[in-house]
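Then we have subunit A:
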Amino acid sequence: MKKNPLLQVSDLSVTFQTNGDTIRAVTGFSCQLDYGICTAIIGESGCGKSVIAHAILRLLPETALVTGSVQFKGKDLYSLSLEELNAIRGRQIGIIFQSPDRALNPTYRIYRQIDVPLRNHQVVPEKKRKDHILTTLRNVGFSHPNEAARLFPCHCSGGMNQRAVTAVVLSLLPDLIIADEPTKGLDSLRVSDVKSSLLKVKDEGRTLLLVTHDICLAQDLSEELLVMYAGEIVESGKTQDILQSPMHPYTRGLLKSLPENGFIRIPGSAPSYANMPSGCRFQDRCAYASERCNNNLELLNKNGRMVRCHLFC
Partner candidate 1 sequence: MGASFLSFHYLIRKIFRYLFSFVIILLVVFLLPRMMPGDPIANLVGEDVYLSPQKILELRSAFGLDSPLHEQFFVYCMKLYQLDLGYSFHMHAPVSSLLIDRAAWTLLYIGIAIVCGIIIGVGPGEKAGWESEKWWAHFLSAGAVLISSTPPYLLSLIVLVIFVYHFGWFPLKGFYDTFDITSIIHHLVLPISVLTVFYASRNFLIMRGAVLSEKCQLYPQFVRSLGIPEKDILSGHIRKNAIIPLITLIALDFGFLFSGALFIEIVFSLNGMGSLIYDAILSRDYPVLTGSFLVISVFVIMANILSDILCIVLDPRTGRNE
Partner candidate 2 sequence: MVLTAAILACCCLPVMAEEKILRVATTNEVKSPAFIGDYTLGLFNHISNPPLMQMDQNGKLIGLLADHYEVSSDNTQWTFYIKENQFWSDGTPVTGDDVAFSIQMYGKSVPNAGWIGETLTDTAVDGNKVTFTFNKPYTNLALEFTSYSILPRHIWESVENPNEYTSTGPYVGAGPFYLDNVDLNAGKVIFKRNPYWKGTSPAYDAVEISWFKNEDAAAKALESGAMDTYWKYASSYPYAAVDSLKSSGTFEILEKPTSGLTFLGFNLKKEPLSDISFRDAISYAINYQEMVNIATLGYGRVPNRGFIPPAMDGYISTQAMEYNPETAKKKLESAGYKDSNGNGIVEGNDGKDIVLDLLIRNAYSREAELVKEYLEKVGIGVEIRSVEDNTWFELKDTYNYDITLTRTTPWGMLMHANWATGYFDSRRTGQGVLHTVDDPVFLELCDNILATTDTTLLNRYAQDVQNYYADNLPGIPLYWKNDITPYNKKITGWYSNPLYGIMNEFTLTGVKPVA
């Protein structure tokens, strides 16, 4: 019996209802995560990739309307009761939050922030819990873990908080880790720390979903790649294939904007979510736009590579 994949997201779309206008943040997103491989979602900031991360664990506020299904190990997370969902949250799927300074409770020491979820999920027996926390802290890069454990978030730098958040998630030994913009706002030294800790996670055989705008990070870590634009997948496939020979004009533009490829900016800006253009959403910034582009288009399968562009149909 074919083992069903770790995570199967099919046709997920999220719309927000804020004072009057409806914002379609994500439309028709689907992907499949298999055991042990790392998938990356890249795209401009504001293209809805963080919404997907939170939608998976049903963390969106009530004003969000979510359709589509999220199958985790064969169970649809959106039909689970809250108790069952809480058993999965953190214990099986962990999200490394984006802005670490605000993600940690300002009035608790680091030790306690790791200890509370541990005690809630009973991951490690009582007496082994202290050194489990200390080892996790050492793994994420704290040279003196018991000193770091006594610190308050406000007494730590941005990098230290980032490592603390990672430690909180990793200490629960989840099967799937979603890293939401792990390198945002960090200097290059800290970025390499983050990369090494994520690599360590991959070596332990955990599945990783990397949500980032940093293409080099995606290149080093991920096997599968999805490129998103304005809430839609425009291209998906093997990371190396896409990076060597990008097909979708947006992906090409993205790669050209890298420093090593000449720093060329894509003209124009992303369309507003309130009034999304019909058809291809990239058409008014695309060099190859034609009137074909404004009728809807599904993802076309070009021998394993998915792309949403009229050029290829």
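We take it that contacts are C-beta pairs under 8 Å (C-beta built on N, C-alpha and C of every residue); 3 or more make two chains touch, one makes a residue touch a chain; residues count from 1.
A word on the picks: all candidates are chains of the complex that A comes from, given by their letters.
In this text, all values refer to a predicted model and were calculated from it rather than measured experimentally.
This complex pairs subunit A in touch with one listed candidate out of 1 or 2: 1. Partner candidate 1 is touched in their complex by these residues of subunit A: 54, 57, 59, 62, 82-83, 85-91, 94-95, 97, 99, 102-108, 116-117, 120-121, 147, 150-152, 154-155, 165, 168-169, 172.
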